[in-house]
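Of the protein chains in this complex, one is absent; all others appear in place.
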Amino acid sequence: MTGLPVSTYVLSTGLALILIGLWGLLMQKNIIRMIIGFSLVDTGIHMVMIAIGYVTGGTAPIIDSAVPIKDAATRVVDPVPSALVLTAIVIGLGVTAVMLSYAVNIYREKKSLSIDDCSESKW
Amino acid sequence: MDIDWFQKIGNFGLTLLIVTVYGLFMGAFIERIIAKVQGRVGIPYTQPIINILQTLTRRTAISHGIMFYLGPVFRIAGGVGTLAFVPVIFGSETFSNFSGAGDLMLVIYFMFFGQLGMALGAGESGHPYAAIGIARGLSQMTAYEVPFALSVIAIVLQYDTLSITEIVAAQQGGWQHWTLFTNPIAVAAAMLAFLGMTGYSPFDIFLAPQEIPIGPPTEFHSAYLSLLQTNRALFGATKLVLFMNLFFGGATGWVELAIKTWAIYMVAIAVGVAFPRFRIDQSIRFFFKIPTLIGIASIVYVQMALVR
Amino acid sequence: MVAAVFHPLGIFIVALGTAFLTPLLFRKREGFASLIFMLALAAMATIAAAGFLALANGAPTIEIETAGIAPPFAINLRFGLYESFFVFAVNLAALLAAWHYLPRLRKHAATLLLFIIMVMGIDGMVMTRDLFNLFIFIEITSIATYTLIGFEREAGMLSAGFKYIIATSIASAFFLLGTIFVYYQTGTLNIDDIIAHQSAIGGPIGFVALLLLLTSLLIELKPYPANGWGLDVYETAPSAIASMISVGVSAGVIFALYKVQPLFGDFLTSIAVVGGITFLASNVIGLRQNNVKRLLGYSSIGQMGLMVLAMALLQQHGQHTHLALIVGGLFLNHLLAKAGLFWLAGVVQRDTVRGWAGVAGKPLLLLVLGVCLAALIGLPPFPGFWAKWGLVMELAVDNLYGWIALVLVGSLLEAAYLFRWFGHALRADDSEPVNVGVAPLLPPAAAAALLAVAGYFTARSAGVVPGQLLLPVYAAGALFLLDGLPGRLKSLAMLAVVAGGGFWVAGDLQGLNRIFALILVAGGLLMAVATLYRGDARKGFYPLLAALLLSLATLLTAHTSLEFFTSWELMTLSSYLLVTLGRDGVKPALSYLLFSLGSAFLILAGFAVAFAATGSIELAALGNAGDSVPLVFSLLALGFVIKAGAFGFHIWLPGAYTEADDDTTAILSAVMSKASIFGLVIVAGQLGVRADIGLEPAYVLGWIGMLTATFGALMAVFQEDFKRLLAYSSMGQLGYIVAGIALMSHLGWVAALYMTVNHFLYKGVLFLAAAGVIYRTNTRLMYQMGGLIKNMPVTFVAVMMAIIAMSGVPPLTGFGGKWLLFNAMMDKGWYWLAAVGFFSSAVAFLYMFRILQTVFLGQRKLAHKDLREAPLILLVPQVVMLVIILVLSAYPKLLLDPLSAAVAPYVPGALLWDGLALQSHLGYWNAPMIMIIVGGVWAIPLIFLLLVSLTIKIQPVKQFNIVYAAERPHRPEDTHYAYRFFAHYERAIGVLVKPHATAFWSAVSEWSHTLAASLRILYTGNGQTYVLFILVYFVALYFANTGTV
Partner (left out) sequence: MPRSGREPVCASARRYARPQRRATVFDARTGNVNPMLKRLFIFFTLILVAAIFSDVALNYSEHTELSRLAQHYASKGPEELGAANLVTSVVVTYRGLDTLGEVTVLFISAAGVGLMLRRRKHPDTVVPARKPASELVETAARLLMPMVFVFGVYVFANGHLTPGGGFQGGAIIASGVLLLLLAMPQAQLSHRLIGFTESLSGFSYVVVGVLGIVLAGGFLDNRILPLGSFGSLFSAGAIPIIYVFVGLKVGSELSAVVDRFRSDESKPEL
């Protein structure tokens, strides 16, 4: 394959996803949609992380018959970003869950899901 | 301190007597002049003395309280004290009074002593007009004090001394050495201030409450009034002596003193008979304008022309 | 074994273990769960404390490796001195916050576990040395916080909480992205390892990575203007949670910033600017805020800005050694004070500042509130004071004068809104009183107590020996404990304390300081005797008075500028509080405090510039400041003259003097005002004369003094209020003194000190006399008095003598002052000043006469017929001072010789005596002789009149026996000429006394409020706008820094 390396695509997609998520956060009045926007940002970041962990020509960082220990250092992709992504996903999930619980309560209090109705305190 | 107190006191008593009598006569004289201007006959020369004796011999008196009683005492103490600190005849140890106690500053500040006491005495009478008169008088004083202070600073600067004796000494040796001629601007400012100080028209509004038959002079009567009248003559004469010393070369003898003080006084009278009375705020504003500017000019003049 | 128990890892183990088990425990018994919860928090705090103590005593930093593998391959934690300090402080605050909030927390298992996890998260943020792990701890803290903000489920909380979540999530996302980019370039996540391989971070990716990290951390610290979401949470969240966000979460973030700051070497200026803008902007906006918790929010954000600023600037200039004291001190101060205030807000439950009127008269509550507020604006003895001092000094060393100005202006603004709030709390109105028991107040009270303790230790680490210096604080504390005793007993106790303490501190001073000791300490004590005249309880009065007088004593003993400034601020604080005790004292007290702080800050800046130039804080070294001398002198002199009520800055003075209690005013005017004269003398002595600066600043000072004298007198003329008149008079008289010092000559200084002594004497008499009159008549308006000479002859005589002494009429002491000053001015060639002096002393006659006339003379009101003389104990100090006046009048050599000797080391020269006559270049002044002559010319007419009186009948007459236009007045009100006594004068020159200064300062205030209004319109309350601000913030930081890397 000529042209750009594969991880560049992943990285660019991730960054684009972040932008889309930000757009959603900024432009969507509906709280649920804003939460979706946040999830997009999160996902975008995860993609960037994965992209950065990729090593040209690398394989999954699991030592088995295909990848013997002595070759590990040269054959596998970086396990660290994968580990970090795992953690980041769970954290994103936690945050999303709390956001959603807020959304439920906001709707119950205000009978509205518009962020514009959430501006009691100002100045 | 090796002052011969008895000698001093005796000499001062003599000065006091001369100045008081002179002041009384001059008062009568001025009254007569004003009367002439207004087409009246006027009082006899002895009238002021007769007045004093007459009031002194009243057999009843009232008192509104202790300050009322003490007011005239303060007043005359102010007059006598001021005279005590002014050397009257230049070159005469006999008539230099107690001028060794303090300088020009002392005299200027001590002049307030009598006014303060009088004000307190009149104040206790409970008469509102007394308070009004004093309030106006004090206000006017702050105003004419400005040109006066400026001209005093100018001459202090000019002669480099605060001692009245030395100021007079510096003016000796001919009329051309008088402040009047060496620093006419300062004299002009001082004389304008003097108009306010003497309380003749146009700056006599603060005396107005006395003109209708009420107010302090009616409250103060008998012996009190005699003291006040004496002081009026004495204090007036003392101020003239002071001005003479500062601006007109002082006097080496009683005759010179009489002529010069009379002449100074005439300035006030001449202005007084010629101008109508100012309202109090007008007179205050007046002193803050032209006289003050002249006073400032006098210091500038001294700084530029006389001191190096 | 002990070490193992107190191993810092225990904090996490305890927290997690407790959190995981809480749901199980809670199901069995709620009470047990909350007990375990509190125990766990206490255990965490104890572990941190033990670690901190050990480390502070020199134990080595504890490096904690996880997984038994060395970093950078496994995550490690560090527990060094700074870490332990932050962790300890945060856990302590958390413990108290939990105590405060336990009634609500214990209702749910989830709240208990969330709280403890939140605290653990903060600890983790402080301790971890791994960038990604830091992210995890930030998230742990955040998620716990999210829920705690909103769990009460009120609409406002939910809105605010949601905005907070969105905003901090964006910040976290930035952090994560930055972390992964950093990993991409350095191949490591360990912070130390990253710093070691810092050179690998470069290019556009490295730049973006660093900026993402930086933006994220800054956003978490809520920089202006991207911080509306934080404010909303401060406003709506439960107090305990808001307090933990303000002090705990922020502490974690700021420590994180500190950890990674080595990476940001190129951005330090940006960071400092961010901090500075935030500090200034939030304090400006705070001015407009009426909601207490949002107000605290602005203050929190501002304080964080200050810390960020301090950290960045100190790092940038390599002042690492001072970082601990300054940032640590600021942090601790903010932590305890802000937390205490948030908890108080939670206890009191009043939303608006005005609503706090309901707490008036609750001593413990007000004490706690006052301590926290005083600490927050950096008054001694609290940690913030020492930290701010250090900060300003170090900034000056690096020539960062603009930053100093920013810090000081911001602090002043903060003081303005915080003490406005305090003012409302002091002033009872018709709002419903707050009902609070003692128990809920304990956590905030504990915070206040800890502030005091922390202040003590910070002072020690700032290099101060707090024994003598903080004596005023100890004395006040001790007397406060006795506050339940009857009034007079407390007064006696206060006198004993002041006498003992004052003698201990200032007993063996020499020279100039001895003279001021006589005025300030001995004189103050004499005036304080008068406080016995009121027997009521006067809550808080006696401790504060003792603090004031003792701070004056310590001021005199100061050798270093730090000691001086400490005493100065203690004096400011105690006098401010004394003024608030007056009936309507709260409002004028605020303007008094603000001007005092403003002047104090100028003084601080002056000392800082001097320190930068000389490298020493010794007062004696001020003169070595070289080229900085004019600047130092100008700053210090301006500071002192503002405190002396200089023209243009005087607007605090009349209000404060008028509305303070009557005996307080006497002490403020007669005694305390001399402290600024002392300061001026010290400064002028070190700088003005010795270092031989150009005359210009001194000449300006002279004009300031004389204009103050003139306008003080003019304004006094038009007052109807007795004390207000005396207040303006005080201002004017101090003007002469300032002018005298400005002369920088031997004679000028003798004149100034002579007038200082004299002013103490006569103004003491006048204010005490006024106290007596007001005590009897129950009014301060002079036209409602009149004729009181009959009832209060002694007071009248005292006032009359004092007025003669003030006016300068011979033979009393005032003349000496005028004579000396005039001569000194003529010597110096300052003719115009001398002329103005003449005018103002003439004007002074007007108001002086007015006092005598309208209060004591004229017509007595019928209601005042049976008034008695002032209380004896008020008269005693007056008589003592009158005797001193008389003695000094007759024999001024007694005073002049010591004065001359005292000033000779600063301004060489000597007085020329000819016998008893004092000689000057121009004239002479023989005081004893004048006394004799005046006595004589006064006595002789008196004797004469007495003799005449013997021969005639003197009949006392009744009040209305006057000839009054043929009518006999029947009401004193008709006849007492007193109201608008100088109306004609006003008509003539009233234009001069139009309140231009008041108008100017009102405009300044108005303008700052307008500025606040326009700065805060960014806070639209819209969550999306806030997100947008965060993005814009990132973009702005990016473009502001392109090119720096």
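Lettered A, B and C in written order, each chain numbered from 1.
As a convention for this text, a contact is a pair of C-beta atoms (placed from the backbone, for glycine too) under 8 Å apart; a residue touches a chain by one contact, two chains touch by 3 or more.
Model, not experiment: these values are computed from the prediction.
Undergrad: Which displayed chains make contact with the chain that has been left out?
TA: A, C
Undergrad: In the whole complex, not just what's shown, which of C:Ile143, C:Leu400, C:Leu512 or C:Leu594 touches the removed chain?
TA: Of the listed residues, the one touching the omitted chain is C:Ile143.
Undergrad: Touching the absent chain in the whole complex: find that residue among C:Leu81, C:Ala155 or C:Ile205.
TA: In the full complex, the listed residue that touches the missing chain is C:Ile205.
Undergrad: Which one, C:Ile117, C:Leu306 or C:Leu635, makes contact with the chain that was left out?
TA: C:Ile117
Undergrad: For subunit A, which residues lie in contact with the unshown chain of the complex?
TA: 5-8, 11-12, 15-16, 18-19, 22-23, 26-27, 51-52, 54-56, 60-64, 69, 72-74, 76, 78-80, 82-84, 86-87, 89-91, 93-95, 97-98, 100-102, 104-105, 108, 122-123
Undergrad: What residue numbers in subunit C mark contact with the hidden partner chain?
TA: 9, 13, 16-17, 19-24, 27, 64-69, 72-75, 77, 108-111, 113-114, 117, 120, 124, 128, 130, 132-133, 136-137, 139-140, 143-144, 146-147, 150-151, 153, 181, 183-184, 186-189, 203-205, 208, 1013-1014, 1017, 1019-1022, 1025, 1028, 1031-1032, 1034-1035, 1038-1039
Everything that follows uses one rule, which is that only the chains that are shown with their structure count from here on.
Undergrad: I'd like to verify one number: the distance from the centre of subunit A to the centre of subunit C, where each centre is the average of its C-alpha atoms, in whole angstrom.
TA: Roughly 50 Å separates the two chain centres.
Undergrad: How big is the gap, in whole Å, between where the Cα atoms of subunit A centre and where those of subunit B centre?
TA: 99
Undergrad: Indicate the residues of subunit B shared as contacts by at least two other chains.
TA: none
Undergrad: Would you tell me which residues of subunit A are touching subunit C in their complex?
TA: Its residues touching subunit C are 18, 22, 25-27, 29, 31, 34, 38, 41-42, 45, 48-49, 52, 80-81, 84, 87-88, 91, 94-95, 98-99, 101-103, 105-106, 109-110, 115-123.
Undergrad: Could you list, by residue number, the parts of subunit C that touch subunit B in their complex?
TA: 787, 789-790, 793, 800, 804, 807-810, 815, 818-819, 822-823, 826, 831-832, 834-835, 838-839, 842-843, 845-846, 849-850, 852-853, 857-859, 915-917, 920-926, 928-930, 933-934, 936-938, 940-942, 944-945, 948-949, 951-957, 959-965, 972, 975-978, 981-982, 984-985, 987-989
Undergrad: Would you tell me which residues of subunit B are touching subunit C in their complex?
TA: 1, 3, 9, 56, 58-67, 69-70, 72-74, 76-77, 80-81, 84-85, 98, 100-106, 109-110, 112-113, 116, 119-120, 123-129, 131-132, 134-136, 138-139, 141-143, 145-146, 149-150, 152-153, 156-157, 160-163, 212-214, 218-219, 222-224, 227, 279-282, 284-285, 288, 295, 299, 303
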